[in-house]
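Following this message is one structure expressed as C-alpha cells.
Heads up, one of the protein chains got dropped from this complex, but the rest are sitting where they should.
The chains carry the letters A, B and C, assigned in the order they are written, with residues numbered from 1 in each.
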Amino acid sequence: MVKVLINGYGSIGKRVADAVAMQKDMEVLGVTKTKPDFEARLAVEKGYKLYAAIPERKPLFEEKGIEIEGTIFDVIEEADIVVDCTPGGVGKDNLKMYKEYKVKAILQGGEKAQYVEDNFNALWSYDRCYGKDYIRVVSCNTTGLCRILYAINSVTDIVKVRAVLVRRGADPNDVKKGPINGIVPNPPTLPSHHGPDVVSVIPELEGKIFTSAVVVPTTLMHMHIIMVETTGTTRDNIIESIEKTPRIITVSAEEGLNSTAAIIEFARDLGRMRYDLNEIAVWEESINVVDNEVFLMQAIHQESDVIPENIDCIRSMLEMVDDKMKSIEMTNKAMGLLK
Amino acid sequence: MVKVLINGYGSIGKRVADAVAMQKDMEVLGVTKTKPDFEARLAVEKGYKLYAAIPERKPLFEEKGIEIEGTIFDVIEEADIVVDCTPGGVGKDNLKMYKEYKVKAILQGGEKAQYVEDNFNALWSYDRCYGKDYIRVVSCNTTGLCRILYAINSVTDIVKVRAVLVRRGADPNDVKKGPINGIVPNPPTLPSHHGPDVVSVIPELEGKIFTSAVVVPTTLMHMHIIMVETTGTTRDNIIESIEKTPRIITVSAEEGLNSTAAIIEFARDLGRMRYDLNEIAVWEESINVVDNEVFLMQAIHQESDVIPENIDCIRSMLEMVDDKMKSIEMTNKAMGLLK
Amino acid sequence: MVKVLINGYGSIGKRVADAVAMQKDMEVLGVTKTKPDFEARLAVEKGYKLYAAIPERKPLFEEKGIEIEGTIFDVIEEADIVVDCTPGGVGKDNLKMYKEYKVKAILQGGEKAQYVEDNFNALWSYDRCYGKDYIRVVSCNTTGLCRILYAINSVTDIVKVRAVLVRRGADPNDVKKGPINGIVPNPPTLPSHHGPDVVSVIPELEGKIFTSAVVVPTTLMHMHIIMVETTGTTRDNIIESIEKTPRIITVSAEEGLNSTAAIIEFARDLGRMRYDLNEIAVWEESINVVDNEVFLMQAIHQESDVIPENIDCIRSMLEMVDDKMKSIEMTNKAMGLLK
Partner (left out) sequence: MVKVLINGYGSIGKRVADAVAMQKDMEVLGVTKTKPDFEARLAVEKGYKLYAAIPERKPLFEEKGIEIEGTIFDVIEEADIVVDCTPGGVGKDNLKMYKEYKVKAILQGGEKAQYVEDNFNALWSYDRCYGKDYIRVVSCNTTGLCRILYAINSVTDIVKVRAVLVRRGADPNDVKKGPINGIVPNPPTLPSHHGPDVVSVIPELEGKIFTSAVVVPTTLMHMHIIMVETTGTTRDNIIESIEKTPRIITVSAEEGLNSTAAIIEFARDLGRMRYDLNEIAVWEESINVVDNEVFLMQAIHQESDVIPENIDCIRSMLEMVDDKMKSIEMTNKAMGLLK
C-alpha cells in the first residue's frame, strides 16, 4: 500500500484524499490544514489523520478541540508521495521542502510548467512521467482540452485548434470573488496562456493551438467552444471516438441537459459525492464537422475533473502500473465513473 | 408496506421518492413524469416504475427508449397515498382525481391552504393531520419558520414574530428564471403572505406574525432574519432548545460556515445525496436575546427541508405511527439526518 | 421634417425615439405603448405623443391619469415611416397593418430576415436598402459583427470567420429571465444562426462564417471572441482600419477598462444618457494577427448599438441622404458618438 500525503486540504485536496482512499493500492497517510475550520473538523470525522501545514498553527486546532496528529514535518518522511494541493504559487515554494525530504511530489495546475519535470494527463503523458519525481497535473481547463483532443487525435490528424474558454468566476463556496455582473476578458491579450499549457502536455501542438478566455459570473462549470481543423474526419467518427475515450461523456440538450446547471443536476441525481462530475461533458447536438473542421461545446467541472488524473499520476510516478489504460480503468472503477 | 405513488417527479418529487425508498415501512409504488427527459431515464435506472402523468404522452417515452409501465390511471388505485409534487397550482386541480379514485393525497407548498383539510409540519400538526385524507405539507420557507418557532415556543411564550425572508430566485437547475442582477420585493406589499401560511400550521400565531420577502439572484438557499418578542428568555435557553429540536442545526461562521454557499459546501462534504441539507441551519453567532426579543438568522435549503416532513405526513395520514417524535426519529434515522 | 412613428416603446423603442428627436431632419410623430407603466408616464413627460398600441387598452392609460392621444390607428396614416420596436415575432405580425396603411416600416433584429426586403447595416447595406419599404435592422450581435468585419474587410480579404458570442442573459431591467448561475449553450447546435444572420447583410460571407453562442448570467453587454482568417494583414493595419471605421472604439484593459462592467462605467462617466454605448468596444490588447488570422475581443452594448443604425435606415428608406457616410456622420454628430 502506497502512502500518500495530501498537503493542502481545500477544494482539490479533499477530493484527492477521498479518491486515494477509494483505491485498493494506495492509502491516505494524512492531510494537512492551515486553519481549524469546518473542513478540518470533517477531515478528522472521516478518519483522516490531520497535520498542521504551518507548524506554529498547531495550537489553534487544539484550542478548537480538533484532533491534530502533529505538523507536516512529523509525517512527511513516511510518505511515498505528496500530492500538493495548496493555492496556486504555494506549491512551487513547497518543492524545496519535498526535495529536502527526498519525497516525490505532484503539483497542481495553479503552478507553472517550468518548475516540474513534466506535465501530466493520463491519456497523453502517463508514460513520459513514469518514475519521475516532480510532476504537475495540469489545470482543469487544460485537462478538459487534452481529453477532447485525444479523442479527436485518435481518428484524424489535428491541423489547428481554436478554443474559447468561458470560465467560472469562482468555485461555489468562494463568496469573496466576483464578477457579480460582467464579463472579464482574462487575459485580455490573445492568444491566452491556455494554449501553451496544453502544449506542455502535447508538444506536437506547438504553434497549432490558439486559445482565448473570458470569466463570467457563474460557479458551476467552465465551458469550452472548440474548433479543430483536421486532415479529414466525419461527425460519426468523432462521436465514436469520444465514445471510446475514457472520462468524456456526451449529454443531450434535448433530453434536458441544456446548461451547465442541468449537467450539475444530473451529477446530483447520479448520487455523486459533492456532485462531482469527473468526466468532461460534450453536448451531442454541438458536435459537427464542416470542411474537415470539428466543432463542439463541452462543460468542465473544474472542482473534480483533475482528481482521477492525480490518482493515475501517483501510479505513474511510483511505477505501480505500467499500462496507462489499466491505471485509468482501475481509477475509474474505484471512483465509480461512468467511463 | 405502505404503497406510495409520487405524482410529479421534479425537484421535490424525486427527493420524496428517494426518501420513501429509504424507509422500512413504506415503498415507492411508482413515479409519474410528463416528459421523457434525463430525470425520467434516471428514475428507471434507479428502479422506480415510471408512469405517464399525462396519458397521451406515453408514446414519447417509448420513442426515446425509456421503459414506461403505463399511465397514472394504471396504477393510482393500487396506491395507499399519492404524494403530489406537481408545480404550484396543478396539485389543486389533481385533487379531483384523487377524490374520484378515493386515494389519500399530500399536496405541496405551492398550493393554497384552503383546498386541504389541514396543513402539515411534523412538530406542530402531526396529531391534527392524523388519519386525514387531504393534507398540504407547507412550503420550504414556512417549514423553516415553523421549526425555529417550535424551538423558541418550547422555552418561552411568543408575543410577536417579525421575519424577513431573503429568497433564492430559482432552483439551481432552473436557468430560465431570474433575477440576474437586482432585488425584487416579492410581494411588494407588507406584510407578505408567508405569515398567514405559518398561521395555517400554528393558529395561535394569528395576528402575531409579520413577514416580508425579497427575491435575490442566488439559487442555493433562502435566508431568514428572525425577530421574536417573547415573554422572557435568554440566549442560552434558546440555544439549548434549538439543540433539542429535531431538524435544526447550528453552524458557526467563525468556523468557515459564513454564507449559504459555505453551508452547501458543508452538505457536499458530508456526502449528502444531491447536497441536500434537510435540516435548517441557524447561525450560532447570530443568536441573541435583547429585551426578551430573540434575534437570529437561518438558512433554508429550499429543495430538501420539506422532504422528511412528507415522510412524516404519510405516517400521520395513514395512521402508521401515533407519536410524532417517533415518526420524526424513524425518518431522520432512515435518511441519515444529523438530528 | 420626416415624421417617424415608433410602435413599441420598450428598450429599443424609447432609444429610437430619443435618437430621432435629436436629428435635425426628422421628428417623433408619436410613440405607442401597451401598458400604462412608468415608461408611459415618462414618455408623456418628455413630450412624446402617446398612443395605445392595442386600442382596447386606451382606457387603462386614462384611469392612471396618463395623457393619451388616441390609438395607433389615429396616427399611423400621418407617419412617413414606422419604426417597429415590438418584441420579437410581433413585428412580423404588424407588417400586415403597415402594408394596409401603406406606410414604410423598419423591423428589428428579433424578426426573421425572410419577412423583409432586405437587412440593414449602415456600413454594408445602406445603398441596397435605399428607397425600399420594409427593412429589418439586424440584431445587436449581428450589428456588432458587421461593423468589425467591415473594418477588417476594408484592409484585407476575409477567408473565413469564426466567432463565439458570449451573450448577456437578460436586459438590465428584466428580472424575470435567467440564468442566475450557469452557462447555457444557446443554441446547443453548431454553427449557430448568427452566422446566417450576418450573411443576410453580407452575402459574400455565405459559407465562410461559423458562429457559436452561449448565454451567461450578466445583463450589461454581450462579448464576442472573433477569429478571422484573411488573405494577409498585420496588427497595425487592423488597428488603423478600426480607427477609421465609424462606431467602433478601442479600449484598453491596462487603463482599467478590463471588463464589460468597466466599459459601462466608462459610458456612465462620459455622461451618456442611460449609459448607452452605441459604439462597439474592441479591446486594444486583444487585437492580434497570427498567420494572417485576425484575433480580437469586442463588447456590444445590446440595448443601444442598433439605435444609430435605425436612424440611418430611416434616411436610406426615405431617400433623405444618398451617401451612407454622410448619414452616419449626421447621426453620430446628433447623438454625440465618439466616432
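One rule holds for everything that comes next: contacts are C-beta pairs under 8 Å (C-beta built on N, C-alpha and C of every residue); 3 or more make two chains touch, one makes a residue touch a chain.
Fair warning: this is a prediction, and the values are worked out from it, not measured in the lab.
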{"item": "Touch criterion as defined above, residue of B:L29, B:A299, B:I314 or B:M330 at the omitted chain", "value": "B:A299"}
{"item": "Contact partner of the left-out chain, one of C:Y98, C:Y126 or C:Y275", "value": "C:Y275"}
{"item": "Sole residue of A:M1, A:I54, A:V175 or A:V290 that reaches the chain not shown, by the stated touch rule", "value": "A:V175"}
{"item": "Selected from C:Y98, C:Y130, C:F266 or C:F295 as touching the chain missing from the view", "value": "C:F266"}
{"item": "Selected from A:N7, A:T156 or A:T219 as touching the chain missing from the view", "value": "A:T219"}
{"item": "Residues from subunit A at the interface with the omitted partner, ascending", "value": "169-170, 172, 174-182, 184, 217-219"}
{"item": "Residues in subunit B touching the chain absent from view", "value": "162, 164, 166, 179, 181-185, 187-191, 210, 212, 214, 216-221, 223, 225, 227, 253, 258-262, 264, 283, 285-288, 290, 293, 295-297, 299"}
{"item": "Contact footprint on subunit C, counting only the chain that is left out", "value": "14, 35-39, 41-42, 64, 172-175, 180-181, 219, 251-252, 255-259, 261-262, 264-266, 268-271, 273-275"}
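Note that only the chains that are shown with their structure count from here on.
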{"item": "Same or different residue numbers at the subunit A/subunit B copy interface, by half rule", "value": "same"}
{"item": "Averaged-CA centre spacing for the pair subunit C and subunit B, given as whole angstrom", "value": "46"}
{"item": "Where subunit A and subunit B are represented by their mean Cα positions, the distance between them in whole Å", "value": "36"}
{"item": "Where subunit B touches two or more other chains, by residue", "value": "172, 174-175, 180-181, 219"}
